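Read through the structure below, which is laid out as structure tokens, and then see the notes.
With one protein chain removed, the remaining protein chains of the complex are shown where they sit.
Per-chain numbering from 1; labels A, B and C assigned in written order.
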Amino acid sequence: MIVRVLFFGATASLAGVRSLDISLPDESTAETVLGQIKNKFTKLGSQRLLYSLNQTYATGDEIVRDGDEIAIFTAVSGG
Amino acid sequence: MIVRVLFFGATASLAGVRSLDISLPDESTAETVLGQIKNKFTKLGSQRLLYSLNQTYATGDEIVRDGDEIAIFTAVSGG
Amino acid sequence: MYDFAELTTDPINIDSVARRVVPPECGATVTLDGYARKFTKDKSTGGVRETLYLEYEGYEPMALKEMEKLIEAAKGQFEISNVGIVHRLGKLEIGETSVVISVASPHRRAAFEACEWLIKELKRTVPIWKKEVYADGEHWVEGEFSDTPA
Partner (left out) sequence: MYDFAELTTDPINIDSVARRVVPPECGATVTLDGYARKFTKDKSTGGVRETLYLEYEGYEPMALKEMEKLIEAAKGQFEISNVGIVHRLGKLEIGETSVVISVASPHRRAAFEACEWLIKELKRTVPIWKKEVYADGEHWVEGEFSDTPA
């Protein structure tokens, strides 16, 4: 299955991309996606990261499905 | 000496005037002025009144001087 | 100096008040915007009355002095940078802004506190009176009485 991964702000800058599609085995969790992304983009490894699944904050054990959208980012700084 | 007395809102409506000059003996206090005004405009007698001397809240024992300005009004309701 | 206290018979634009208190080192402005209510509770009967429009009257020179005193007191009491207060006088339609208080501060907590203190004190001390006009009469609203407003 294919999951879309998005980066914003500092993570987009560190990863050097704003989005990519990654291929995963079925029944993967959100945490698995985060691990794969950290392996692929080693600069993200030192960051304290937050992530969302389908535009809702993820805790990690959510099962991701084909076509899902995961965003990976640092602590928000709006306002 | 002559003191100018001003009314606003409810007191202007009850007194039927917005301002008048009253004549007083020297060394009169602000409270004396208020007493005279209450005698003159009996409708004001039942009101809880505040007053100011020269645009500062008065407590009553201030000595008024010729040309001073006293305003008599009900509790403020701006905002 | 970015502080100001003003009376006006024209409509008040909140943006133009709030923006005037902004200094470069500040982070946040808190603005209180009060306006003419359509429905008010009659304290004696407990019933609800519909107001057609309002009229505000002020003892203008003293009102300005009291507003300036409030600004000075707020700046002594809270960690704030600038304060702007504009109160409208004359006839106001329902929903129109009667008063705007804007407070700018480096940290927003102080701006919230100061703004809330200022509107409470303004309602207690600044010599302005509100008349509610109904279909069948009118009434000068009396504030909370206090022996020592200032």
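Definition applied: contacts are C-beta pairs under 8 Å (C-beta built on N, C-alpha and C of every residue); 3 or more make two chains touch, one makes a residue touch a chain.
What you are looking at is a predicted structure, and each value in this text was computed from that prediction instead of being measured.
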Query = When the whole complex is taken into account, which chains on show are touched by the absent chain?
reply = A, C
Ask   = Which listed residue, C:26, C:74 or C:141, touches the chain dropped from view?
value = C:26
Ask   = Touching the missing chain, which residues of chain C?
value = 13-16, 18-19, 22, 24-35, 37-39, 94-95, 108-109, 112, 115-116, 119
Note = Residue list for chain A contacting the dropped chain reads 6, 8-10, 12-13, 48, 50, 52, 55-57, 59, 71, 73-79
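Note that only the chains that are shown with their structure count from here on.
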Ask   = If you tally contacts for every chain pair, which pair is highest?
value = B-C
Chain B and chain C: spacing of chain centres that average the CA atoms, whole Å = 25
Note = Distance between the CA centroids of chain A and chain B (whole Å) is 73
Task = Compute the distance, rounded to whole Å, between the mean C-alpha positions of chain A and chain C.
result = 49
Request  = Hunt down the residues of chain A that sit against at least two other chains at once, touch-wise.
outcome  = none
Ask   = Which residues of chain C are in contact with two or more other chains?
value = none
